[in-house]
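Every protein chain except one is present and positioned as in the full complex.
Up next is chain A:
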Amino acid sequence: MSNQQPAETPMPMLMLFVTGTAPRSQRARANLAKMLDQLNLSEVKPFEVDLLEQPEQGIEHAIFATPSLLKFDTTGEVSVLYGDLSAEERLQTFLSDLDQPE
């Protein structure tokens, strides 16, 4: 799995909350994959949660809007980016600290 990184280089984990095959969720999935590619982070595989199937995950992570991208950094801090990730600059900024370990 993508999140099983060596202990000395802990990778922040990404979680993408979606609702089934809703257009915005599909777009987010595609936009995220594209951006990870651009940033040479294609080995990072976001963990996907479908709230239609696992609504309790939404309560656990306090995510009620889909799609939403969650980022857990090494200190356990969580950042959230709402939306279909079509705002490339925002997405890039949001993911910018992912490439630091390289």
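One rule holds for everything that comes next: contacts are C-beta pairs under 8 Å (C-beta built on N, C-alpha and C of every residue); 3 or more make two chains touch, one makes a residue touch a chain; residues count from 1.
To be clear about the criterion, contacts and distances are computed from a predicted model.
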The complex's invisible chain, by UniProt name, from "Nucleoside-binding protein", "Succinate dehydrogenase hydrophobic membrane anchor subunit", "Ion-translocating oxidoreductase complex subunit E" or "ATPase domain-containing protein": "ATPase domain-containing protein"
Which residue of A:36, A:51 or A:98 touches the chain not shown here: A:51
Those residues of chain A which, in the complete complex, touch the missing chain: 17, 19-20, 22, 24-25, 27-28, 31, 51-52, 55-56, 58-59, 62-69, 78-87, 90-91, 94
